[in-house]
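Left out: one protein chain. Kept in place: all the others.
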Amino acid sequence: MIAEPKKPPALKRPIITLTTDFGNQDYYVGAMKGAILEINPNVVLVDISHQVPAHDLLGGAFTIRACYYDFPLHTIHLVVVDPGVGSKRRPILVKTENYYFVGPDNGVFSFIYECENIVNVWHLEASHYFRPAVSLTFHGRDIFAPVAGHLSKIMSGDEFGTPIEDFARIPIPKPQVQGRQMKGFVLLADRFGNLITNIELAELTAFMQAQGLKRFQLSIGGKAVGPIARTYAEGQGETFAVPGSSGYLEVAANQKSAERILNAQRGQECLLQFE
Amino acid sequence: MIAEPKKPPALKRPIITLTTDFGNQDYYVGAMKGAILEINPNVVLVDISHQVPAHDLLGGAFTIRACYYDFPLHTIHLVVVDPGVGSKRRPILVKTENYYFVGPDNGVFSFIYECENIVNVWHLEASHYFRPAVSLTFHGRDIFAPVAGHLSKIMSGDEFGTPIEDFARIPIPKPQVQGRQMKGFVLLADRFGNLITNIELAELTAFMQAQGLKRFQLSIGGKAVGPIARTYAEGQGETFAVPGSSGYLEVAANQKSAERILNAQRGQECLLQFE
Partner (left out) sequence: MIAEPKKPPALKRPIITLTTDFGNQDYYVGAMKGAILEINPNVVLVDISHQVPAHDLLGGAFTIRACYYDFPLHTIHLVVVDPGVGSKRRPILVKTENYYFVGPDNGVFSFIYECENIVNVWHLEASHYFRPAVSLTFHGRDIFAPVAGHLSKIMSGDEFGTPIEDFARIPIPKPQVQGRQMKGFVLLADRFGNLITNIELAELTAFMQAQGLKRFQLSIGGKAVGPIARTYAEGQGETFAVPGSSGYLEVAANQKSAERILNAQRGQECLLQFE
């Protein structure tokens, strides 16, 4: 589902968000912020998360997908989950109808390619926008942060490299429908132990309306889950489905961890049986 | 003890602080910041903590109580620890002599009601200040953040809803005095394993002066603790009392964890026997 175009904000200062798997303990995030501020001290820096599990492309891809659209038009989203740093994977800049995205071409923008109208994707080649000496192990500081810093001043992608069309996507299987069943999977568990699935609420609702379906029974990894509740507090049964705030179907427990109760993990089957 | 009124600062940009139990891993904090910046890109956002234990109202209440007053006059403190999200608990805006507070009416501002002169508390009803589609599971993004964003532009509460008087408080028992004993309890342990009690230093000092008391012996959960020290470095014994920086009596160990040594937990009795 493609997101709506946004209206222009009255941005006095450009916004750069940061999403990485660098953690909050080491100097890596600080180094990236310094590298940005050195180029444009007038930006607003916003941390989204640095606790994406190490090397977890799907986790990083979901995190930015779940909140990129909450930011003002023309926000620059910097996403660095980059297990292949220093290898042949390309550094890229993505311009969509509403936003800019900067990061490695390893599929971490896979959801963005589905949700936004893509204007252009550039292979970052103009090395005069990089740090003078680029390390082979920390492109976050040496390539992506400086490019985001310069971009926040220029607000145009053409100077940064060559347009490409073969940018990488990670395979994110869509829910499968078989008769009166829909099969999805667990994308990830959040801090509260809520399980976020890959079943989009908008698509689920459209499918059920088209088929005249009213209810479903849900199971995670073969374990039955209670009926869909509007809120965490109204849930019946130890675990139950809720319409998640990220636009996906979730499984939750009231003030408990559904992840722990169901012993669930990413990739586990999420089965809807329609009545 | 009511805090002193503050002097006006030369605020070029309004400040919004964030205190939540959303953790630093998921997209929730990013989504809230985006929602604020979308409405007022000119605010200064300050994270206080997103590591309040999940659903821990008392923990959230103490965290904002311990540092709200360090901020400039008219700072907006956004506090979202909200286990009842989507239920009938009301969203509220609190205006005190010095600050604004935005969050759920579940008692998370209980300490604030004791420490600040309250000007007004509004039930947030003016839904045109909310996100157009309000989810039932993420009012942090859909109600509280947008209201804080609009408030930072308007700086007046009347447009947001109806004044109420029956706002919720969580019961926070006061220390009990029985003869030559004072009984309090452990509020929480900090990162260093220091145990913060519910015994306010100002009240303890006033009580001891009034009664002509000079010293006390302290125990936590029945285990004896060394005499009060001025600093962590001067403490005698494995664990000892210190006057905590938040204004409460603390129990610490020099470069060790009093929590671990005493195997202490929230609610455990903190007993002072005066000599």
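Each chain gets a letter, A and B, in the order it is written, and its residues are counted from 1.
Methods note: contacts are C-beta pairs under 8 Å (C-beta built on N, C-alpha and C of every residue); 3 or more make two chains touch, one makes a residue touch a chain.
The structure displayed is predicted, hence computed values, not measured ones.
Remark: the omitted chain is touched by one listed residue; of A:Val85, A:Ala189, A:Ala241 or A:Ala258 this is A:Val85. The missing chain, though absent from the display, is touched by one residue of B:Gln51, B:Ser219 or B:Gln273; that residue is B:Gln51. Although one chain is not drawn, the whole complex shows that of B:Tyr28, B:Phe71, B:Phe101 or B:Phe144 it is B:Phe71 that touches it.
Panel shows chain B; residues 9-13, 15, 17, 19, 24, 44, 46-52, 62-64, 66-72, 75, 190-192, 230-234, 242-246, 250, 255 of it touch the chain omitted from the view. Within the entire complex, the positions of chain A that touch the omitted partner chain are 21-31, 33-35, 37-38, 41-42, 45, 47, 54-55, 83-87, 135-138, 141-142.
Following the convention adopted for this analysis, only the chains that are shown with their structure count from here on.
Here the spacing of chain A and chain B, counted between their Cα centres, is 32 Å.
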